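Please find one structure pasted underneath; my questions will follow.
All protein chains but one are shown in place.
In order of appearance the chains are A and B, and numbering begins at 1 in each one.
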Amino acid sequence: MTAARVAPASATAPPGDAEPLMRVAGFTKHFGEVQANTDVEFEVRAGEVHALVGENGAGKSTLLKMIYGVYHPDAGRMIVDGAEVIPGSPAEARALGIGMVFQDLRLVPALTVTENIALALEGGQLLRLDSLARRIAAASERHGLAVHPKSRVQHLSIGERQRVEILKVLMTGARLVILDEPTSVLAPQEVEALFGIVRHLRDQGFGVVIVTHKLPEVRQIADRATVLRAGRTVLSGVDPADYGDDELIEAMVGHSVPALATERSLVDVAASPVLEISDVSSRGDRGHEALKGISLVVRPGELVGVAGVAGSGQRELCEVALGLRETTRGSVKVAGILASNPRRVLAAGAASVPEDPVGDAVVARLSVLDHMAIDGRPLPKRRWGIDWHGIRRRTDHADARLGLRIAPRHRRLSDLSGGNIQRVLLTRELGLDAKLVVAAYPSRGLDVSNVRRTQQILLERRAEGAGVLMISEDLDELMAMADRIVVMHDGHIAGELAAADFERQRIGRLMIGGAA
Amino acid sequence: MTVTTEPPAAAPPLAPPPRRSAGERARAALPIVARWAAALLGAVVVFSALIVFKGANPLEVFPDMWLSTFGRPRSVSEIVIAMAPLILAALAVVVPARAGMSNVGGEGQVIVGAIAACGVALATDGTLPGPLVLALMMVAGVAAGAAWAGVAGVLRLGFQVNEAVSTLLLNFVALDLLLFLIYQPWRESAAGQPTTPELADAAKLPLLTGSTVHIGIVLAVLATIAVFLVLRFTRWGFRLSVVGGNAEAARRAGMPVPALLLSALLVGGALAGLAGVVEYAGVEYKLRPGFGAQIGYVGFLASWLARHRPVPVLVAAFVFAGLAVAGGSLQLDAQLPAATVNILTALILMAVLGFTQRKARRA
Partner (left out) sequence: MSIIIDVLTGGVRGGTSILYAALGETVSERAGVINLGTEGGMLGGALCAYIVCAETGNPWLGVLAGGVAGFILALIHGLLVVWRGANQFAVGLTILFFALGLTSLFGASYVGRSIIPFTPVKIPLLGDIPVIGPILFNQDPIVYGSYLVVPLVWFILFRTRMGLLIRTAGERSEALTVHGISPRKVRILAVAAGGFLGGVGGAHLSIAYTNTWFENMVAGRGFIAVALVIFASWSPLRVLAGAYLFGAALALGPALQARGFAINQFALHVVPFVLTLVVLAVLGRRTISAAPAELKRVFENGPPDP
């Protein structure tokens, strides 16, 4: 089906009265013990922009993947065009007129725009690229999507790639277009352009779902909004204009539970910092500017929390602090030593809990004990070889002290679960008497009791005089533990709050790019 | 959130390590044993079918092969002699593989090792005592092999040229160098076969007392033990495992990743160079076209058969050396060309590579 044929009749009807294009009722899905979606209600009408809002882990992508036929719901009904149907595969979803633009765009970078779209369209053996290119040009004009059919995708900006994806979805006959966090990877002016396209689509009668964390965007683009929290629908299909910012934030992050006062030792402000980041900029793996002039100081005996929506530059911040990523501007010092490479940083007394344990720290074939030896310190010598007895003793000591009860020393890491891997890495890094601990999501993958224990260990390290930089998605955790919270947004530090000023709403506003 | 006020909840104890009886362990190992058995049987069956097609009777061929390979002392010596350079060439693959690299260039490194040894022999030309010449040849061969692999290492680290491709190409460069030398400057006589003059007896590898086997096998076994110990116990060996398993983890732990990669390739090349010296000073005594009979490639495959572990390399080299000797008997007994055993070699490898390991996670 081509886009031209689908301009629905309902385009002229006022959105409020239209029969929904797609409606989901009672969608429930669990993975193991995790209840990802519980009784979710969601509907999209033709000619509306519907924002799907929620924190990371609120269940948005599970919901979308069920709608797109990637996952199958455990329970619930889905109605498309008045008929009850649950797509069993993405192909079936596409046949129903549902199109999805994934956050990590699924284009083939080495191919041209035309070839990428040809891949998605049915057709004969001959590609007829020229006529397809003309069709693409025509469709791109009709939908207001400026796209050059013959450019190679790898030469396009992220915003242009997004337009190609949208065009591809439209040309395969979608009437419902789902955009999964489309603005998270875009520069502000590109966001403007995208919203122009989205409005144009709405005016042509398409239903558009846009996933976002950012309240200003919801206000700017959405006709209606659905808010998910912890896998449940908190607000379903409401007009965002009827709600204040605080109400929407509370819907997203839950009721503010006052944090129990943590005993905070006084930080000696005069002490020379263990981490000093001065006006640092750096590029991310995709070549975009991931850090934009960050300045940050961590002093001995201080725990600085970093809050922010995922992908705001936290990973790059950790890597810059550890000498793992080059800076394009500014300087990083760890305990007074310039952090130009990982060896210097480790020698200066840094320890770290990596963001992605499997990719960054795990050597599948090696054992627990082997991993305890890869702690960034020189391997202890014993005659020609390694002093494994010493490492074993050190490991036992650290395990006894930290109490995370790591797996038997001979087990291969490839045989351990994520939580057990995390406990090994935590025991290794937090067992060191480091001056600086950079902990990215330290409690990820752990069960409740180990989360507690890990938090306590971090606080103990702080009490012993270490400086801790801690990244977390859990605001409660940060507010309970940190002496200061730095909020990152889009590679900047959007704000910094002292313990006395911790307040969920304020942090939440800073995270989504608003003013404190 | 009660972080400091609540006592730590006890971490749930990890499930105790499964303690299994010998019987249970045997049962767990059974599928692996069965897989190996089935794979090898499959190889033999396919091979039989092929030679039947050629008019030979496998029921006669296999016992003949077995008898003439293991039934005669001379054949057993031949196997041991053939094993020595093969072991070294396989170790030349094992060490870089530990660091996650493919050294397909054993062939070239073996050849330049032999060329360097021959160069030393020609340069000294009887002016030095034999054992000293032999020692110099070994030093030169090891250095040449390492340098040849080092070219690939520099290409990889400095220019991002994949080492599998570059070592492979360097094999042909080495081969042409060999041919050039034996056809022109080093040729014994313009009239005869294109070979270098024979190595002086005093500089040949000495024989083990009371046998026809030279001491190359001792060198090779010592090298295997050394590689095993170094990879298993030294800090360098441990760091190679980390780099080979996850280079990012190594970098984050402050390890000098490029130096580790380069050193692994250099050591690999040195071992292959030594294999060249052993083949030259222990078996062939002169360079000729076809020198070495593809020791480098067979060594590469032997390393794969041994799954890149040093001690099993001894077994793999024994298997391939045995097959090579059996090839000779095929020619004698069944009038099949000696190279026919390459089929069996390949079938065994296909079976082992494709059907005895866990399937790859992704296509």
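Heads up, the rule we're going with is that a contact is a pair of C-beta atoms (placed from the backbone, for glycine too) under 8 Å apart; a residue touches a chain by one contact, two chains touch by 3 or more.
Nothing here was measured: the structure is a model prediction, and the numbers come from that model.
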item: Left-out chain, listing which of the shown chains it touches; value: A, B
item: Of B:Val76, B:Leu122, B:Val139 or B:Leu177, the one touching the omitted chain in the full complex; value: B:Leu177
item: Which residue of B:Leu262, B:Ile295, B:Val313 or B:Leu336 touches the chain not shown here; value: B:Leu336
item: Chain not shown: contacting residue from B:Met65, B:Ala99, B:Ala249 or B:Ala321; value: B:Ala99
item: Touch criterion as defined above, residue of A:His148, A:Arg199, A:Arg219 or A:Arg365 at the omitted chain; value: A:Arg365
item: Residue numbers in subunit B that touch the chain omitted from display; value: 50-51, 54, 97, 99-102, 104, 155, 158-162, 164-166, 168-173, 175-177, 179-180, 183-184, 244, 297, 300-301, 304, 307-308, 336-347, 349-350, 353-355, 357, 359-363
item: Contacts of subunit A with the absent chain, listed as residue ranges; value: 89-91, 106-111, 115, 118-120, 123-127, 129, 364-365
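Here is the rule we go by: only the chains that are shown with their structure count from here on.
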item: Rounded Å distance, subunit A centre to subunit B centre (Cα mean); value: 47
item: Complex contacts: residues of subunit B adjacent to subunit A; value: 1-6, 8-14, 17, 233-235, 238-239, 241-242, 245-246, 248-254, 256
item: For the subunit A and subunit B complex, residues of the former touching the latter; value: 257, 259-260, 262-263, 322, 324, 341-343, 345-347, 352, 354, 359-366, 370, 373-376, 379, 381, 384-386, 403-408, 411, 420, 423, 447-450, 452-453, 455-456, 459, 476-477, 479-481
